[in-house]
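Of the protein chains in this complex, all but one are displayed in their positions.
== chain A ==
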Amino acid sequence: MAGFIIRRLLYMIPMMFAISVVTFIIIQLPPGDFLTAMTARLASQNETVDPGVIAGLRERYGLDQPWPVQYWKWISGILLRGDFGQSLDWNKPVSELIWARMGLTMAVSVTTLLFVWAVAFPIGIYSAVRQYSVGDYVATFFGFLGLAIPSFLLALVLMFVSAQYFGQSVGGLFSPNYINAAWSWAKLGDLISHMWIPVVVLGTGATAALIRIMRANLLDELNKPYVDMARSRGLSEIRLLLKYPVRVALNPFVSTVGWVLPHLVSGSVVVSIVLSLPITGPLLLNALFAQDMYLAGTFILLMSMLTLIGTLISDLLLAWLDPRIRNG
């Protein structure tokens, strides 16, 4: 097992290198550079920038150099000094920008994940056990509805509802008076009272999908002979259910854990923009629009790394969960 993990970790190194090159090429692909994007942004606001100033900046940022040079500048900083470079748009170290938003990003994402699991598992199990019952139809109906509604639309509607009927302030994760306050129990409470919208919006699609997957998987297992055997040995129905078929049905969840990690960072871009959440999604999108190459590059690199790590974790979990894979 240890050999397997080490081998997997070693494979990740050339993979990361390849990803970093591809990342950088992709970021360089759109015509123009950071300064073109900046000029264009200002022009669309009816502002102008002095051509001389732009030329000076281009030299200062090293944007007049060919892209392999710029790539080397970036990647050598990461490898040799752990320095992810400076964001051109923010004039700040990239790492500082990302980490500053990481806490709330994780809070939102993990809560969403827990919400999804807490809602989807019981409903999925119920739907499978009581197949074609009224409850199953209701769950199925709402499940498909949840899958069908675009999340940004749901975000706008919920925001409108919360502003119109609950008198909550629009957007963000805090009420205006707590935004810049120090952490306290009251601020935490305020966060929780605002959290439900992003959590519901982000979780709805995933919940619906998960309900369907759980239902289908469990239905496959329920009619297998081992279930009948367990039942014949007098196990209580609920215990039997959770101990054997549900455990097997969990398989697909574990194998997709690998995608959950990068999703925690980037999956909520559109929703977090609509809801003005102070998390990483909007930062990534802005970086791409502004052609802020080091910031965007680091983001993509980070997400790729999380995907690799996540895949590793899910492989390990799968081996632990399912003896067929472990011994196979």
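As a working rule, a residue touches a chain if its C-beta (ideal position, glycine included) is under 8 Å from a C-beta of that chain, and two chains touch if they have at least 3 such contacts; residues count from 1.
Note that in this section contacts and distances are computed from a predicted model.
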UniProt protein name for the omitted subunit, picking from "Probable alginate O-acetylase AlgI", "ABC transporter substrate-binding protein", "Formylmethanofuran dehydrogenase subunit C" or "TIGR02587 family membrane protein"?
"ABC transporter substrate-binding protein"
Which listed residue, A:T23, A:Q70 or A:Q86, touches the chain dropped from view?
A:Q86
Filtering A:A107, A:L191, A:V248 or A:I273 for touch with the omitted chain leaves A:I273
Among A:M159, A:L240 or A:A296, the residue in touch with the chain that has been omitted:
A:M159
What chain A residues would touch the chain not displayed?
30-32, 36-41, 43-48, 50-53, 55-57, 59-60, 86, 89-93, 96, 100-101, 156, 159-160, 163-164, 169-172, 174, 176, 179-180, 272-279, 282-283, 286, 289-291
